[in-house]
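We show some of the complex, not the whole, and keep each chain where it was.
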Amino acid sequence: MAPSSLSRNAAALRDRIQDLFDRSGLMQHLGATLGDVSSGRVHVHLPFSPALTQHLGLFHAGATSAIADTAGGFAAMTQAPDGHTVLSVEFKINLLAPAQGESLEAIGQVIRKGRTLTIVQVDVFALNAGQKTPVALMQQTVMNLPDRQP
Amino acid sequence: MAPSSLSRNAAALRDRIQDLFDRSGLMQHLGATLGDVSSGRVHVHLPFSPALTQHLGLFHAGATSAIADTAGGFAAMTQAPDGHTVLSVEFKINLLAPAQGESLEAIGQVIRKGRTLTIVQVDVFALNAGQKTPVALMQQTVMNLPDRQP
């Protein structure tokens, strides 16, 4: 494939995920933004705000989980068959360290693509003064669903 | 213990959890409210809003997880030793059915209280037209932390 086709495809993929991201009310409400998108891999960023905290002032595990679930689900979406959307079936997240800093970055990466189920791993980092610290690790199962279900 | 002491204790417990809940920026930002509180058991409610959705218009798994993690963490908090707070170590959530309806209710229940770790189970229901449907099930590990860490 010529480089120009490759970059057209890459741009189309990004547009498709950006469109889904923009329709996610929660992502807008939390102030999250879509980062890099490539086949099987999606980044989501979340700047700190007091509106995202738990009782100790750290990022709430719910906020961390929300961007991790989104990065993972959309990573699966980049490899879903045509005419399909995706739905999270389940996930498990370990909160490795207190989530504090200027922002969080979640990176979803497809581990195993099946016909029905896709297994994704998501790393979440806290960014602070130029330093990147791992704060969470997620394993997620995502299901492919036909766009129009009976 | 006289009934009056019991209800004084129950009120004190509720006040303590309500105070922590009010300091959780994310809970206010999502529009969640604290429901019933008793020893080992906490309810959290979340009315539907377009600000809580994923790309298909359902409650985002991140919103579901946020109230489940809160209900579970505070259920553990009701049984934490004096002078301790709690922090989620990890959780796993199965999304049982599309989360749609007028509101969600998360009910956290302590399963096993240890010295350091508390294991909690959280059921999440969708409420719609008077019907209650299970939409998520969580297993969570919560850690007791001394209030002032070195």
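Letters A and B mark the chains in the order given here, with residues in each chain numbered from 1 onward.
Rule of thumb we're sticking to: a residue touches a chain if its C-beta (ideal position, glycine included) is under 8 Å from a C-beta of that chain, and two chains touch if they have at least 3 such contacts.
Since this is a predicted model, take the numbers as computed values, not measurements.
J.: In total, how many copies belong to the whole complex of which 2 are placed?
T.: 4
Simple rule for what comes next: only the chains that are shown with their structure count from here on.
J.: From the C-alpha centre of chain A to that of chain B, how far is it in Å?
T.: Centre-to-centre distance between chain A and chain B: 24 Å.
J.: In their shared complex, at which residues does chain A touch chain B?
T.: 20-21, 23-30, 49-56, 60-63, 65-67, 69-70, 73, 85, 87-95, 98
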